[in-house]
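A single protein chain has been removed from this complex, and every other one stays in its place.
Right after this comes chain A.
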Amino acid sequence: SIMSYNGGVVIAMKGKGCVAIAADRRLGVRGHTVAMDFQKIFEMGPHLYVGLPGLATDTITVAQRLKFRLNMYELRENRRITPKTFASVVANLLYERRFGPYFVEPVIAGIDTKTGEPYICNTDLIGCLNEPDDFVVSGTCVEQAFGMCEALWEPDLEPLDLFETISQALVNAFDRDAMSGWGAVVHVIEKDKVTVRTVKTRMD
């Protein structure tokens, strides 16, 4: 299957005045692991991140094309884009390729700097938006990730607690998937700062 060719998983969660987005670091070719430092989460603004699990070449290409549209937006409008609007840009970019899609299922996490409101959403590979209040998952171990998140998540977690929760959800989910893992990276986005941490995991 094309979506599980390279492997990978991304999760995002909402907390109290903060959001967190986390991904594994594996890049594989079917069963053969090729890299343990493959970037799947990209910064699109000081408080806006997008995770792109799926086919690795599309991960890179979609990130680059999104940056293009984002730069044009910020030059024309003379301001930073909000997470909700950015989600629409992502959905639009994907739907433009409705009948020959990019094989990525993005996860967006950010904080609207004007209101301080946290925002998460994910889309399918042809741009159907899903904006829940709790968490979003995408990748080769979604079933495991859903289970972990449903069990561990609770509303209004503080940034440090959110970090622990999302890390445990991610690591225990991808430990049950052969195609994901080999390290994890977690971004915790608060109103005034972003903390990036790499998590020590089993390297298999």
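Note that in this section contacts are C-beta pairs under 8 Å (C-beta built on N, C-alpha and C of every residue); 3 or more make two chains touch, one makes a residue touch a chain; residues count from 1.
Rule of thumb we're sticking to: contacts and distances are computed from a predicted model.
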Query - Per UniProt record, name of the chain withheld from view ["Cysteine dioxygenase", "Protein pleiotropic regulatory locus 1", "Proteasome subunit alpha type" or "ATP synthase subunit a"] - result: "Proteasome subunit alpha type"
Query raised in the report: In the complete assembly, which of A:N71, A:N92, A:N130 or A:T198 touches the absent chain?
Result: A:N71
Query raised in the report: What residue numbers in chain A mark contact with the hidden partner chain?
Result: 64-65, 67-68, 71-72, 75-76, 78
